[in-house]
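Input: a single structure, listed below in structure tokens.
A protein chain is absent from this complex, but the other protein chains hold their places.
Order of writing sets the labels: A and B. Residues in every chain begin at 1.
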Amino acid sequence: MHIPDNFLSTPVWASLDAASIPAVALLARRASRDLDEARIPLLGVMGAFVFAAQMINFPVGIGTSGHLVGGALLGCMLGPAPAALVMTAIVAIQAFVFQDGGVLALGANVFNMAIAGVLAGYLPIHFWGRTKRRKQAIFAGAFLSVMASASLAMGELLISGIAMPRPLILISMALFAMSAAIEGAITVAVVEAIERLNPRLAQKTHASSGRAIVLLSAAAILLGGVGFLLASSAPDGIQQIGVKLGLAAKTGFHAPLADYSVGLFESSWLRRASAGLAGLLLIYGVCLGAGRWIGRQRSA
Amino acid sequence: MTPLIQVRGLYFQYEDGTRALDGVDFTLEAGETVALFGANGSGKTTFVLHLNGILRGQGEITVCGMPLSKETLPDVRSKIGMVFQDSDEQLFMPTVLEDVAFGPLNLGSTPHEAIHLAEAALEQVGMQHAATKAPYHLSAGEKKRVALAGVLAMHPEILVLDEPNTFLDPPGQSNLVHLLKTLPQAKLIITHDTHFAASLATRAVFFQKGKLVADGSVNEVIQRFNWNYSALPADLRYSAQRRF
Partner (left out) sequence: MHHVHLDNWSRGRSPLHRRDPRAKILALIVFLIVLATTPANASLTLGIDAALLIAGILIAGLPLGELLLRAMVVLPFSLTFGLISWLAGDRLRALALIEKSYLSAAAVLLVVGTTSLPALLSGLERLGAPRMLVLVAQFLYRYLFVISEQAQHMRLAARSRQGDPRFHRKGRFRAAAGALAVLFARSYYRAEGIHRAMLARAFTGRFPLLGSLHFRVADGAFLLAAAAFLILVRVQ
């Protein structure tokens, strides 16, 4: 689910970078307000824990084993904003140190896994995490977390014009659903094991999240859901949209490989680039404005 | 002479109600090295964590003439240099130099001054060559020495060491003894190792269930509580070497 560089088309990775930058800045500011710098070692260590935890095998079938992704677990234990910050650090380290995911695509991967993934996973826990239905809430959260990040990644790849025959897309979505279910099972099992081990740890109540986080969580789930539905029902449709919007890379499925298409690209390069830049600034501005608005809502 | 540390009537209770410290009185004079003995969980670590205000209990604590309070905390923490049992928890910065400079920087040194203090402290413990290394690449003994440098850089008057011998092999242990003998500060050493204690300390105290039940010379305390590694019953001692 970590998208490497050169898979997403330029408008897609660039706009996701533009969207992620204010989002991460907002998260960092939110986290530094809730916890002072003394808690930074805890966040770092929890990030290291998630990395290490990904090594442990959970047997799920004959010869198959699953692994923890960790977004929902972190959200449960730390709260959504710190969890998203930790996941951002994890994704960044994975990209730079392990080349797992690209550098230009960092915005996309952070958006999918650290922001949408964590937020989507948090909603059920926010509403039902302290009720009798806690187990189901945690399962649902972990499930949504993986489905949202995977669907978004898939959607981004398709809209970039990556060739994928429909059967393959459907198989992928089915695999995502299986991984999501496994994540749910593992997360529930681990949270319960932590509670048995030391109830004090599991009760580390974080500041109850405001309306803004709940709204964002719902938005994340919707986004993931829309991506999922589109991908499974109309994969060719997404690609067509991508081509029409100019988001898909020029040499697409049916374009002839003649030189003239490259020449076209070259001559309108400057026009395209400036249009693209304007679009980026617009997206960046919208995200920044949204972030400020959210910040004001919270302090009200 | 004013004692360096004076503790009167220290009580401390954990959240679940267990009494960790049950009325402890203690004094440390300049130049002394005191060994703290006691079973695991008897309150030794809990006690020392009160000396620099990491834990707050009831009672009076005075360090270098300053009563322990919120205002005096930074000064007290510069006077007491604490070396914890787990060096990985103590060396938390990316490189050795940054870690040793952490203390001086917190006390207000400029980066330039802090680097000087750090380099001097590293020389004192013989680790000046490791300044740019990451702590992960050091051996247990090297980590312990860097941890010590980290507190020496703050020019403390008192050193507190919590079971410093843990993870050290015999050569590492003897190196540590030699190093500690060169340091002029008063020392409090929590240890189970009676040989280690005997080579460094003149005085020992014994903790039992949160109370200080003995205070005397090292040999007195060891003998009174039979607190010796060779306290194994005679038939078990060296039994592996017996022929059949």
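We adopt the following convention: a contact is a pair of C-beta atoms (placed from the backbone, for glycine too) under 8 Å apart; a residue touches a chain by one contact, two chains touch by 3 or more.
These numbers come from a predicted model, not from an experiment.
Asker: Can you tell me which of A:V86, A:L119, A:A140 or A:A180 touches the chain that was removed from the display?
Answerer: Of the listed residues, the one touching the omitted chain is A:V86.
Asker: So one chain is hidden, and I want to know which residue out of B:L21, B:V34 or B:V151 touches that hidden chain in the complete assembly.
Answerer: The single option touching the absent chain is B:V151.
Asker: Who touches the missing chain here, B:T27, B:T95, B:N175 or B:S199?
Answerer: Considering the complete complex, B:T95 is the one touching the chain left out.
Asker: What residue numbers in subunit A mark contact with the hidden partner chain?
Answerer: 4-7, 10, 13, 24-25, 28-29, 31-32, 36-38, 40-49, 51-53, 55-60, 62, 68, 77, 85-86, 88-90, 92-93, 95-100, 102-104, 162-165, 168, 185-186, 189-190, 192-194, 196-198, 201, 249-253, 257, 259, 262, 265
Asker: Residue by residue, what part of subunit B touches the chain that was omitted?
Answerer: Answer for subunit B: residues 49, 52-54, 73-74, 77-78, 80, 82, 84, 86, 88-90, 92-95, 97-98, 101-103, 105-107, 111, 114-115, 132, 134-137, 150-151, 154 touch the chain left out.
The rule we apply is simple: only the chains that are shown with their structure count from here on.
Asker: Just the number, please: Cα centre separation of subunit A and subunit B in whole Å.
Answerer: 46
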